[in-house]
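For this depiction, one protein chain was excluded, whereas all remaining protein chains were kept in their positions.
Just so it is clear, A and B label the chains in written order, and each chain counts residues from 1 on its own.
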Amino acid sequence: MTKNEPLLQMKNVGISFGGLKAVSAIDVELNQGELIGLIGPNGAGKTTTFNMLTGVYAPTEGEILFDGKSLKGLQPFQVTRRGISRTFQNIRLFEELSVLDNVKVAYHSLAKHSMLSSILRLPSHYKGEKEMEEKSIEFLKIFQLDRYMNEKAKNLPYGQQRRLEIARALAAGPKLLLLDEPAAGMNPQETHELMELIAFIRKKFQLTILLIEHDMPLVMGICERIYVLDHGQLIAEGTPEVIRNHPKVIEAYLGEEVAE
Amino acid sequence: MKKTKTFWVFLILSALIYGVIQFLMTGGWIDSLYSNMIILMAINIMLAVSLHLVIGITGQFSIGHAGFLAVGAYVSAIATMKFQLPFPIAILAGGIVAALAGLLVGIPTLRLRGDYLAIATLGFAEIIRIFFLNIDYVGGAAGMQVTHLTTWTSTFICLFITILVIVNFTNSRHGRAAIAIRENEIAADAMGINTTYYKVAAFALGSLFAGVAGALQAHNFYIINPTNFGFLKSFDILIYVVLGGLGSLSGSVIAASFLTIISTYLQDYPETRMIIYSLVLVIVMLYRPKGLMGTKEITDLFKRKGGNSND
Partner (left out) sequence: MEWIQQLVNGISLGSIYALIALGYTMVYGIIKLINFAHGDVFMVGAFIGFYAITGWGLSFFPALIVSMVACAIFGIIIERIAYKRLRNATRIAALITAIGVSLLIEYVFIYFRGAGLETYPSVLPTKTFDVFGAQITSKSLIILGTSVGLMLILQFIVHKTKTGKAMRAVSHDIDAARLMGINVDRTISATFAIGSALAGAAGVIFGAYYTKIEPLMGVIPGLKAFVAAVLGGIGIIPGAMIGGLILGVVETIVSALGFSLWRDAAAFIILILILIFKPSGILGKNTKEKV
């Protein structure tokens, strides 16, 4: 990939479920290092777009290029190994596993020791496990989650669970991070901390971030560019100022409010 | 090979158990009823922990485990009775063919969700049973006579290996991957885990040990018969895992031991046994779905606060 090519390109991407067009004609470009927002009323197709990016759904039209290579036909775990990681709208932590183990899972594909070496407890197993342990603890320290290290993930307070989900996604070493409504259920104080966290990880890990959110101050506050979806199609794209005053965007959101 | 404290305790305890029972048996202190019960207990524990790997660790609901028991039993019986192979080879053959059967069953069915997977495994187990029922080479409905070759020593060695392998698998990145799949398959996928690979691997491994248990069982009871391997047997194994706690290996061991004892005392009253088993199952599911141990292990009771869970 040349320096000037976008990290992510979605060209005319769309998907139909049994005749119903859920999402269509999506053209998105993300350059390395950008922090981009994806907004739209409920049901607009934002999570569906994420699902197509991560291989959960296969687009029925268009193509997706990541780092210059097509993502066509890849399974979710393969997409992750290519460098795209995500969080979920409804937190999907491994509840019965400890906080430390949750992060260790993200290192799974980076470790090398085989099943046989683990069963036979060969030196490579101990070496690999030690490395995973050390890396994971270091990682938790970055997010100040190390004090919860041995707690079961389900016992964490909600805000910390969200934090852990982000930490876990990052442990997988992605180039592109997809955040699906990370501020859901947060009060203004927590949202502010989240904004700082996002700015921090972006710098520290040199990430490109695509963010779905409903919290407008958050989106307008940190995103460089914003894409707006409505009824499965892109209706606007631009900087926060442009979007704030865009007639179609106002209509899409206001229209929703009026209907209530 | 590095050894930790838990490992030494486990080793010494095992040696003790083996030694004491072996002594009691050879010295004639235990009569044949108890002898048989102890061997049966070991076999049932093997079945329980192998199913625990599939259901408790990886979260894949297989209720056709008896099918792999049958494969191991018949393959090993054929090895000794028709090909005059030595017992250890027969056990190995039983395990390996059962593992292959596990692959065959697992690959198409493990993409199904929860209850559909369960019914599919049940269907496969029935197909296996009907298959053996119709093959005259292994005696068909009348069953097949098998020389008594199982000893406490051979049983114990197999049990020891089974538990060791499963514990080692669980306490490694592979076990973590399997548990991640159990907890949240979609998230596991998203974290880079090849879920299909691990589901199939756990399934095959579980089938392998069920096959080994089958080989031991076949050579312990003088005759094997397709009716031994029907749904009721799968149900028996399922109840060990459910009662013990889905996700607890020690729970499965305890439940299997406990229920084997009850089963032996009730062997003349099969209906009572079934009533108790099914009642236990229903009550556990309604009032304490976590079973005896939930996802905890016996070793958790002895841990220092903040200790490492990986040995």
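What we mean here is this: contacts are C-beta pairs under 8 Å (C-beta built on N, C-alpha and C of every residue); 3 or more make two chains touch, one makes a residue touch a chain.
Computed from a predicted structure; not experimentally measured.
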Which of B:44, B:58, B:76 or B:109 contacts the chain that the document leaves out: B:109
Residue touching the undisplayed chain, where the options are B:4, B:134, B:227 or B:267: B:134
Absent-chain contact - pick from B:85, B:164 or B:186: B:186
Missing-partner contacts on subunit B, residue numbers: 61, 63, 108-109, 112-116, 118-120, 122-124, 126-127, 130-131, 133-134, 186, 231, 235, 238, 242, 271-272, 274-275, 277-279, 281-282, 285-286, 289
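Keep in mind that, in the parts below, only the chains that are shown with their structure count from here on.
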Subunit A partner contacts - residues on subunit B that touch it in the complex: 1-2, 165, 168-169, 172-177, 179-180, 183-184, 186-195, 201, 247, 295, 306, 309-310
Residue ranges of subunit A in contact with subunit B within the complex: 54, 56, 75-77, 80-81, 85-86, 88, 92-98, 101, 104-109, 111, 113, 115, 118-123, 125-126, 128-129, 132-133, 150, 168-169, 172
